[in-house]
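Every protein chain except one is present and positioned as in the full complex.
Per-chain numbering from 1; labels A and B assigned in written order.
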Amino acid sequence: MKTLDRPRSTAATGPPEDGTRAAQPFWTSRRRDQLAGYLFIAPQLIGTVVFVLIPLGLVVWYSFHEWNVLAGTFHSVGTDNYHKLLDDPKLPGVLRATAYFSVGLVVLNLSLALALAVLLNQKLRGSVVFRTLFFSPVVVSLVAWTIVWGFLLQKNGGINAGLDLIGVHGPNWLRSEGTSMLSAVVVQCFKNVGLNMVLFLAALQGVPRELYEAATVDGAGRWRQFWRITVPLISPTILLTSIITVVGSLQVFAQIAVLTQGGPSGSTTVLVYYLYQQAFTFHHFGYGATLSVLLFLIVLVLTVIQWQMRKKWVFHES
Amino acid sequence: MNTQRQQRTRKFAALAATGLLALTACGGGDGSGSDDGPVTLRMTVWSGAPEHLKLLNGIADTYRKTHPEVKSIKFDVLPVENYTETLTTQMAGGKAPDLAWIFENSALDFVSSGALKEVKDDPDVLPAAKKIWQQDGKLYAYPFSTSPFGVFVNLDMLKKAGQPSPAELIKQGKWNWDEVDRIGAAVHTKTGKTGMVIRDFDYKAWDNLATYWDGWGAQAWSADGKTCGFDKPQMVAAMTSLHKAIFDDEAMLAPGTTADFFAGESAMTVTQMSRASLLTDKFKWDFVPLPEGPEGKYAVIGQAGIAVLAKSKHADAAAGFQAFMTNKENSAKLGAYFPQARSSQLNAATLAKSNAKLSEKQLADVVIDGIKNGKVKPVHIGQAEIYAAVRSGLDALWKPNADVQKVLTGVCNSIKPQLEQ
Partner (left out) sequence: MSRKLSTRAKLLLYGILLVLCVPFVFPTWWMATSSLKPAADIFAFPPKLFPDNPRLDAYRKVFELQPFGHQYFNSMYIAVVVTLGTLAVSSLAGYGFARIRFPGQNILFLVVLTGLLIPSEVTIVPLFQMFHDWGMIDTHWPLILVPVLGAPSVLATFIMRQFFIALPHELEEAARMDGLGRFAIYWRIALPLARPALSAVAIFTFLHSWNLYLEPIVYLSTPDMFTLPQALTQYVDAYGGPMWNVQLAAASLTALPVVAVFVFAQRQFVEGLAHTGLK
């Protein structure tokens, strides 16, 4: 597997292909290869333009308009929607809820995934069974999973019944502001942590055993080995999983719609839910589009930051 | 190894081909006919119940026999939870249906925006039932379902808890919310079950509470929609009483819990007559009018309308079908599932034919009085936004020791801008 650690720069220079540069017609092998390159990426590129960029452009265009779907009116309002965005008294709360959900989910999901992966990576009979069990929620339909947790988190539901057994009186999970968002994070985490766990497990199995043996000889404890050897070596996976999880967490919709519908008191109204509400429930399509632009910018900035950070701490990039 | 790989490749290609075949078989076809020739009508509804669709399709088939220009009439079932959102999305994308069921809570939005086409008025339909579907004296939807709220009672459970039946209380003139509160608390202490459930409220759909606060003469906002009613004394009194019943007496379903009356988990429930279809013979039951409040007797109705969309490409054909579907004869058929607010049909004998589960007395007491005198739940232009703001504001009320007056003043502050628009 050592080839996988090849520095990226190899790809940047590409395979040497200009060995045969004799006098040739227009279609040199290099030109032909370039054409092949374009053809290879064409479906994805055209798809991105048609199904992502053009719609995105339209969304930006809508954001400068007031659009009443019911009345069928559509007229330009300049930057009004952006002024409204800055003055929106609900927006700070929405952004706070979004940050709470995303940070909470990323921290909980990644640490639990890594912990499970490390546990399962021990030489243990039956770990395949556990691996399957931890992964199984990933394949359960999201709506079904959320509906079931909605039942379990009721005041008189399964979770509190379980807590009663050990003498704890559980709170009203989905109905109190202190626990509603926590519940949403936990439900989402258990749903998808298996995916990250498997990715970490794959990465852990790729760490050469000799490194640990050498470290043990040097007298390094397990904890130290984990931080000095394991974490750096699997850092590319940490980067990939954190990007996927962060971007995914900002797109949470069905869970909120099924579990809490943004309540209580707006405590679980995250950005996507809020923009869905503005556009589709309140019929403010123009303002909904403005919120979409905001969401896009947030995701863009976060991803750029993460991508930049990889140079600092992703091991094999250096 | 190479042949193995080729085999795999071939398998892959075969799979892909099968997929594409399936795709063309299922994804294709069904071009929505919008040409000028034979007309195809599409109507969105929120009930996928087979008996409802059978009824609707039956009416449609009869209509097509006399109207050959209408090639087909299709009923599209949209999920009830986000019915209005889905409908408006279709309209935003330029694919408005020709006809649609409209919920009462979005009635004013649809009517005032000009999204609906005027429909034929019928003097047989009670004026009170038409109110929210009218603007400037014109009718924009036929109220095809006018369903009064009443109280279903589990007589077995009341007996077990040693409580009098509502019928006795009505005779004694004591069927009121104070008594319901007392009975509910007793049921909860003695059986561990829930006393009273205001169905579908679930601490979210607050407009269902109109079945409670109307008894105090409270209202969400003034009749002209301009003044907030939540901070008025009647509302504060009603909500204080409700809060006590929920948190101090534990007579009502608590937030974050579920108890289904029809599954035998609560002694009483406030809901519409149409839910009688959910009753089984598991327990003895009764259906009675809403209890009296401090302001005396009152009634509340829920509504839904059948409308023609102004954007329809075949608005005239759609209007023709709408008129046919809601004429006297067909509305009697609709009456089997959806109570009709027509003076000609508003007698217990007619109603009893289509409501096998309810006795004539039950129908006369709750349904006929209800449809005649009932108020609709609160509706307003910009309903969805107001609705969400009130829901969010009221959340602070649904915990022990809430400051009722303060919460309700806060609700008013949060909806003032929309009310004044």
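Definition applied: a residue touches a chain if its C-beta (ideal position, glycine included) is under 8 Å from a C-beta of that chain, and two chains touch if they have at least 3 such contacts.
In this text, all values refer to a predicted model and were calculated from it rather than measured experimentally.
Student: One chain isn't shown here. Among B:T62, B:T86, B:T191 or B:N327, which residue touches it?
Tutor: With B:T62, B:T86, B:T191 or B:N327 as choices, the missing chain is touched by B:T86.
Student: List the chain B residues touching the unshown chain?
Tutor: The list for chain B reads 5, 9, 12, 15-16, 19-20, 22-23, 26-28, 30-32, 44, 46-52, 74, 76-82, 86, 89-90, 92-95, 199-200, 258-260, 263-265, 272, 274-275, 277-278, 282, 337.
Student: When the complex is taken as a whole, what residues of chain A touch the one chain not shown?
Tutor: Missing-chain contacts on chain A: residues 1, 3-4, 6, 8, 10-11, 14-15, 17, 33-34, 36-41, 43-56, 58-59, 62, 116, 118-124, 126, 128, 130-145, 147-149, 151-152, 154, 156-158, 161, 164-165, 186, 190, 194-195, 198-199, 201-206, 209, 212, 222, 225-226, 230, 234, 236-237, 240, 244, 247, 250-251, 253-254, 272, 275-276, 279, 285, 288-289, 292, 295-296, 299-300, 303.
In the analysis below, only the chains that are shown with their structure count from here on.
Student: Hey, which residues of chain B end up touching chain A in the complex?
Tutor: Interface residues on the chain B side: 82, 84-85, 88-89, 91-92, 109-110, 113-115, 203-204, 254-258, 310-311, 382, 384-385, 388, 391-393, 395-396, 398-399.
Student: Once bound in the complex, which stretches of chain A touch chain B?
Tutor: Spelled out, the residues of chain A in touch with chain B are 67-72, 151, 154-156, 172-177, 261-266, 277, 280-283, 285.
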